[in-house]
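Here the complex is missing one protein chain, while the rest keep their positions.
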Amino acid sequence: MSDQQTITIDGREVPFTEGQTIMDAALAAEVYVPHLCHNPEFVPHGSCRLCVVKVNGRFQSACTAPAAAGQVIDNSSDEIMDMRRTLLQMLFVEGNHVCPACEKSGRCQLQALAYYTGMLSPHFTHFFPLRRIDASHPDVVLDFNRCILCELCVRASRDVDKKNVFGITGRGINAKLIVNAASGKLGDTGFSVEDKAFHVCPVGAILPKHKGFEVPIGERLYDQQPISVVGDVAAHDEENAHA
Amino acid sequence: MPEKIKVATASLAGCFGCHMSLLDIDERILDLVQVVDFDRTPITDIKKVGPCDVGIIEGGVANAENVEVLREFRHHCKILVAMGACATNGGIPAMRNQFTLEECLRESYVEGMGIENPMVPNDAEIPLLLNKVRPLHEVVKVDYFLPGCPPSADAIWTFLTELIQGKPIAFPYTQIHYD
Partner (left out) sequence: MTSAKTELEGFVAEVVDRYGRDRRNLLQVLRTVQDQQGCVCDDAVQTVGQAIGVPAMNVRSVVEFYSFLHGTPRGQYDVLFSDNIVDRMLGKEGLMARLCERLGVEPGVPRADGRVTVDNTSCTGMPDQGPAILVNGLALTHLTPSRVDTIADLIERGVPLQKWPGIYCEVEDNVRRRDLLLGTPFIDGSGIRAVLAQGPDAVLDEMMTSGLRGLGGAGFKTAQKWALSRAAAGHEHFVVCNADEGEPGTFKDRVLLQGHANLLFEGMTVCARVIGARRGFLYLRGEYRYMLELLEHTLAQRRRAGLLGKGILGTEGFDFDIEIHLGAGAYICGEESALLESLAGKRGVPRKRPPFPVTHGHDNEPTVVNNVETFSAAAKIAANGGAWWAAKGTATSPGTKLLSVSGDCARPGVYEYPFGITIQEILDDCGASDTAAVQVAGPAGQLVPKRDFGRKIAYEDVATGGSFMIFNHTRDLLAVVRNFAAFFAHESCGFCTPCRVGTSLMRDLVEKVATGNGTQYDLEEMKHLGKIMKQASHCGLGLTAPNPVLGSLDKFPEIWTEKLKSKDFEPAFDLDGALSEARALTGRDDVHAHIA
């Protein structure tokens, strides 16, 4: 078939093939659609809602909506950007994000998206939830304060590592990350820094021990260029790992 | 020459880092004082804030005195600006929100190292702590936010110049950061 099917994202024609989602097509065409819980290596999840776009006037998450010929998609109007900024503000007040004290700062996707959408404050009333840090693992710190429930670690551990280390429990605003150990401690699971799940967290919730603030401010992943140009942190972690 | 803009600043539960950054605008401060008069600031030694065009506050709200100063600023300033991470989301001081106030006070006054006379003070001169450290916008209406820990001198400069010129504030990408 010579005439390629296309969708239109912000006025730009983007080709797609049958079975692709809007996100797939956008990624392939290097059109940036903001996202946190999506990582092309895993089955789409659709929970963070950052990738919601307006498809022929209807709001849909790009990572789960199939691309269909002729769709006209708004991915960057003020309305969409305001929605995304507001979702980010929700995530910020839901947890405890003290960026100055976080080693992920500068290469955190939540933070980078907040920069990208011009978020100057978390705006809402903070929940200041009480969450303890889990430092039981010899190589890894699990800081629940920063978890945004994207379930990337859950998917990676279940689908790639086949270890089922992470899960989500609770309901509503009490939903939270847990690990599969009777003690509830990461140190009592089979988790390892070799695991895929160690490399997928878009924020500073799963971090290596004994390392910190190695890259000077100004030179970190998202310091100079927005995430729309730089891309996901996970992709760069891979590069680092192979370097 | 148009009338100068009156600016007041204060540091609540902060570390003065934001104020240092404000001074870091270096020689540009000479341009600034052409158009700006400083009212109460930690550098002018005026104790009570008077009617101002712009109030800039560093630090979050940790105690009763912070609330009082913040409200005074809100009352007297046409425009109120939250400067820095602590003012914006509580910042480092808000990390104490992970503990109960009782745990905090016991650690500081009773069980901490090198304490001579262990007891929680009840001196009326010492401002009472709030149960939790709060960002400014949870206590008063805030008109502008200047994120960063501290915001860079460039960001502060962008902000002040655009504000003074009555332009919408538009930070270049590299001037928005939270750390």
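Per-chain numbering from 1; labels A and B assigned in written order.
Criterion: a residue touches a chain if its C-beta (ideal position, glycine included) is under 8 Å from a C-beta of that chain, and two chains touch if they have at least 3 such contacts.
It should be emphasised that the depicted structure is a prediction, and the values quoted were computed from it without experimental measurement.
S.K.: Please identify which residue in A:69, A:130, A:175 or A:215 touches the non-displayed chain.
M.R.: A:175
S.K.: For the chain that's not shown, point to the residue among B:35, B:79 or B:139 touching it.
M.R.: B:139
S.K.: Need a quick check: the contact residues on subunit A for the chain that isn't drawn.
M.R.: Those residues of subunit A that touch the unshown chain are 44-50, 52, 59, 61, 64, 66, 82-83, 86-87, 90-91, 93-94, 124-125, 127, 148-149, 164, 166-175, 178-182.
S.K.: For subunit B, enumerate the residues touching the unshown chain of the complex.
M.R.: Answer for subunit B: residues 64, 67-68, 100-102, 105, 120-122, 124, 127-132, 134, 137-141 touch the chain left out.
In this text, only the chains that are shown with their structure count from here on.
S.K.: Using Cα averages as centroids, what's the distance between subunit A and subunit B in whole Å?
M.R.: Using C-alpha averages as centres, the distance is 32 Å.
S.K.: Considering the complex alone, what residue numbers of subunit B touch subunit A?
M.R.: That would be residues 82, 85, 88-92, 94-95, 97-98, 132, 134-135, 137-138, 142, 144-147, 149, 171, 173-174, 176-179 of subunit B.
S.K.: Using the touch definition from the top, list the residues of subunit A that touch subunit B in their complex.
M.R.: Residue positions touching the partner: 92, 96-102, 105-106, 111, 114-115, 118, 120-123, 125-126, 128, 130-131, 145, 217, 223-226.
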